[in-house]
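Only a part of the assembly is drawn; its chains keep their places, and the rest are absent.
Chain IDs A and B follow the sequence of writing; residue 1 opens each chain.
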Amino acid sequence: MKNFTSVHDIKNIKGILSKALAIKQDPFSNKSLGQNKTLGLVFLNPSLRTRLSSQQAGWNLGMHVQVLNAGQDAWTWEFSEGTVMDGSTTEHVKEAARVLSRYCDVIGIRAFPLLQDREEDYSEPVLSAFLKYATVPVVSLESATRHPLQSFADLITIEQTWKEARPPKVVLTWAPHTKALPHCVANSFSEWMIKADVDFSIANPIGYDLSPEFVQDTPVYHDQMEALKDADYVYVKNWSSFEQYGTMPPVEKDWMLGEDFLLKNPSARIMHCLPVRRNLELGDALLDSNNQLVYEQAANRTLAMQTVLSELLSPTL
Amino acid sequence: MKNFTSVHDIKNIKGILSKALAIKQDPFSNKSLGQNKTLGLVFLNPSLRTRLSSQQAGWNLGMHVQVLNAGQDAWTWEFSEGTVMDGSTTEHVKEAARVLSRYCDVIGIRAFPLLQDREEDYSEPVLSAFLKYATVPVVSLESATRHPLQSFADLITIEQTWKEARPPKVVLTWAPHTKALPHCVANSFSEWMIKADVDFSIANPIGYDLSPEFVQDTPVYHDQMEALKDADYVYVKNWSSFEQYGTMPPVEKDWMLGEDFLLKNPSARIMHCLPVRRNLELGDALLDSNNQLVYEQAANRTLAMQTVLSELLSPTL
């Protein structure tokens, strides 16, 4: 593995899952791996879980960790080629990526989409620039279209908790929100579930179908209750429209899962990547029940990053 | 000790003082205590001394330290229960505290009062939420009503410098300021002095009496010079009114201690928690004299935190 920006960087998904579960047994056993090495974390957008879990993952491997909040701690970056930089940008991403590569052994980068121009966002301007110019491995800490560390943590969480022989039924369901949100978590989750040994489907209102590139031949339901029938894992997440890019077409029914759902589906496990807006995206009854896996998902973020870093520093798969 | 949020968490005040002074002799002797453990520091308000001293304390014990400036690095938190989160808050403190508990072994949290609603502030909304939802020990880095690490450092400073057999006379005196300030330092100092082996009294203008809960039967003087007579330690601090909550009732006399006071009381030791507004709260003559203990107080902040962390990680008292 040279970089980690999507599930496609993983050659052996069962192998990396086994590696993660082995690290979970003994997270501090490989501190020599990262000795005298530095992980650089670059945030163009705010972060709680990703920042904490990535630092923790680096430390668990004996690395030093640099955190850089770009635009706040440092300069604003230019991304276009050949431009005369007489405007507001003060450093070209070429220099930023190349210089960071001299200070860090692995670079993690987070850059959200602007949700205004679909083609622009889906070309991954920031991540692509780092992949092009950095001379060390690059890890996506959530990009314009994907959040692979979240999905890897989600898959670990399912693997850990599923004890039956048959593949679990996993449903990704859209949920309401007041703000137009990116597709990253939903796109990535779909990509990972397609590759995993699960029975996967998606539920979302009309107008909210995700990009075909990420959904592929996954069944997509516009009737939430039909989709959720007998679901073992319910992954709740809001996203804005892909077709009418970045907008929020009106939704008639109430898509928020509450106590009713739990009463009818007492064994369904509830997942969410957090942060979650309580009683808007998901009811208190579910988040405060034993059915929720959200804190375990958050904890597994460290494990996902630590596994990825281990594999980048010393490939075994 | 399960948490550290006030002097009431300390069962044995002499014991913890001895522990602190022992650590001061050899601050780096117990680095295995915090190995593979993480201290998370959450600041809802700015900090210099608390941030530096807490990091230092964690490192001295071999811990990793995460610093999180909430609202700036991360999300804005919701504190009320059962609310539909369709407003400006993006994460509930339930999730924040529970997730932080998965990444950190001890959580330190700072949250100032708003000084608008006394009942609200004195209910300690932020600290209480963390005590309720965190699943690891919580340390107050200054809350709405108390600053216990400061007071512990202050007590260490007195203990270190007092060499006579009789208990020292310690006076907490109000000082002028241009801004309405919280009661935390004064409340805590009072609580700790009441429990310590000192002769304690308070001087403040009419209208500035502290909460009876914190003052108890401590003598309170409205004549500063009468109170300060023969004081061995003079603790200088501004605070706003508790009665007319958060206001600054007019004060006729000049309560700032300057060169005159030093000439008349050449052996009085001057304390202040810093930051101090020179020549408004306290004269240059005192701050630049050998009578001041303010830098020693600041240095002892590390020691206070290190002692608290040691006791939380491995209780000995």
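Just so we're on the same page, contacts are C-beta pairs under 8 Å (C-beta built on N, C-alpha and C of every residue); 3 or more make two chains touch, one makes a residue touch a chain.
Note that the coordinates shown come from a computational prediction; the quantities given were computed from them, not determined experimentally.
With respect to copy number, the whole complex recorded in this structure file holds 3 identical protein chains, 2 of which are shown.
Criterion: only the chains that are shown with their structure count from here on.
Annotation, chain A versus chain B: rotation angle of 120 degrees from the Cα superposition, expressed as a multiple of 5. By the touch criterion stated above, chain B contacts chain A in their complex at residues 36, 38, 40, 64, 66, 68, 73-75, 78, 82-86, 90-92, 94-96, 98-100, 102-104. On the chain A side of its complex with chain B, the touching residues are 27-28, 46-49, 51-53, 55-56, 59-60, 69, 178, 274-280, 284, 287-288, 294-295, 298-299, 302.
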